[in-house]
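Some notes on the structure that comes next.
Other chains of the complex are left out, but the ones given are in their true place.
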Amino acid sequence: MDLLYFAWVRERIGTGQERLDPPEAVVNIADLIGWLATLSPGHAEAMREPERLRAAIDQRFVPLDAPLGNAREVALFPPVTGG
Amino acid sequence: MIRVSVDSAPIELSVEVAALEERGAGGVATFTGLVRGDDGVTALELEHYPGMTEAVLIDLAEAATSRWELLGVTIVHRVGIMTPGERIVFVGAAAHHRREALDACAYLIDRLKTDAPFWKREQIGEGARWVEARASDGDAAGRWL
């Protein structure tokens, strides 16, 4: 699974992209956030406040309880601030 | 006619407006967002989600054209580093009647603010901070549901 990170999520983790293979118990975005938090201190810091995170699966916004299904690309980021 | 662009080059307002004016419309409404220089901000950096951002903007332009009778819709968003006074975003709509153009223009910028994956980081002297999303933007986008 390709993981993409943007804004301060990217900065805290230290990379904008990584390929990871989450365990089977990780079935939705919230699970994924919890699992990512265990990977490194940077990941832990980025995932510390899940309520401040937003997600997209295969480039579509999804809520945090969305199932991962056969996601190829999952992105995690703060609420958007463009325009 | 829809034009969507996400680019690090400065936004050429005259070119964008001219393209809308050439659609044969009775009116063109535009909104341009600029980097404000107050609060001590010395530079603004815009990050986006390549691929998804463009797709969201195209969806948004198409939603506007199905909602109003439009002859042209343009959404241009700059990314990368920009300085106070520079243009961040330009949205424009051309229509036979002014109400359509004005409403579509407001719709495009309201929804872009909440739906398009961009993130702003403000440079203030030596420091930098990621801009927080504002609840009022959600309210503004909600007007169009």
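The first chain written gets the first letter, and so on, giving A and B; residue counts start at 1 in each chain.
Here, a contact is a pair of C-beta atoms (placed from the backbone, for glycine too) under 8 Å apart; a residue touches a chain by one contact, two chains touch by 3 or more.
Given the structure is predicted, the values throughout are model-derived calculations rather than measurements.
Recorded composition of the complete complex stands at A x2, B x2, labels matching the chains displayed.
The criterion applied here is as follows: only the chains that are shown with their structure count from here on.
Separating the centre of chain A from that of chain B, both taken as means of CA atoms, is a distance of 26 Å. Residues 33, 46-49, 51-52, 55, 77, 88-89, 109, 112-121, 130-133 of chain B are the ones touching chain A in the complex.
Those residues of chain A that touch chain B in the complex are listed here as 4, 6-8, 10, 56, 59-61, 75, 77-83.
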